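The next block holds one structure in the form of structure tokens; read it before the comments.
A single protein chain has been omitted; all remaining protein chains appear in their positions.
Up next is subunit A:
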Amino acid sequence: MKKSTVTLIVLVILGTIVLTQSAFTVDQTEKAIVIQLGRPVGERALGPGLHFKLPLVQNVVYFDARILDFDAKPEEITTTDKKYMNVDSYSKWRIVDPLTFYTKVRTIQGAQARLDDIVRSQLRVALGRYTLIEVVSHKRQEIMDAVSSRSRELLEPYGIEVIDVRIKRTDLPAENARAIFGRMKAERERQAKQYRSEGREASAKIIATADKERAIILADAAKQAEIIRGEGDAQATKVYADALGRSPEFYAFTRSLEAYRKGFGKNARFILTPKSPFLKYMQ
């Protein structure tokens, strides 16, 4: 092997060592600061891309530049109406000033401890001013905004930006939940009763109306029937009167005869004298 080749190889190896020791990349998701013998170099953190440092004396500390989570443990909080609730919140935060962050809290765990302290106490303060139902419903946004902005102020000195503190769950302790279940049950039972009695009421009304209508229909029919019968009787009477009026005397005679015929049946006893017109010819 030639001497120049060996020199080249040595140069290349040395070059590679220097390059790997001095060049470094910062990912899009990161920020970095360069530390020279324990002291940060430069005013600002390094963004993503290719960067260089002095080999051996400088080293790089990387920070996550993304939005990070802090999921707090659920905590029992007393509301202004003396009710207890378990509030489960989360925070979204970001390292905005890695230099400050590095000097004050150093790690993500350290930051989360601060977040825990601050967010927890802010939540307590804010929730203590409202009633349970306000927390659950219409005041929720207001509370979260207040906690977020106050936490943001308090955490700014640590190089942390609190983006959002949000109440995830608001649950009731077991005994309160039981009370609510009892009330819900009672409410539903009342409602069920109401439905059933409404049903019975409507049913009774319909039946009564139907009965009434039936009675009216039948009475109407009876009335009309009487009127019709009356008309019939009247017409018949008129017809009789018209016809019989022609000779009341003859009518009385024939009618009497007919009545005798019908009226004197068995067991009748006739005592006839010779003066009777019937016996006129027997004398």
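To be clear about the criterion, a contact is a pair of C-beta atoms (placed from the backbone, for glycine too) under 8 Å apart; a residue touches a chain by one contact, two chains touch by 3 or more; residues count from 1.
Everything that follows uses one rule, which is that contacts and distances are computed from a predicted model.
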Protein name, per the UniProt record, of whichever chain is missing from view ("ABC transporter permease", "Putative membrane protein", "Protein HflK" or "Spore maturation protein"): "Protein HflK"
Residue, one of A:18, A:113 or A:236, that touches the chain absent here: A:236
Options A:17, A:54, A:113 or A:204, residue touching the unrepresented chain: A:204
Residues from subunit A at the interface with the omitted partner, ascending: 1, 5-6, 8-9, 12-13, 25-30, 47-50, 64-69, 71, 90, 92, 132-133, 136-138, 140-141, 163-164, 166-172, 177-178, 180-181, 183-185, 188-189, 191-196, 198-200, 202-207, 209-211, 213-214, 217-218, 220-222, 224-229, 231-233, 235-237, 239-240, 242-244, 246-247, 250-251, 253-254, 257-258, 260-261, 264-279
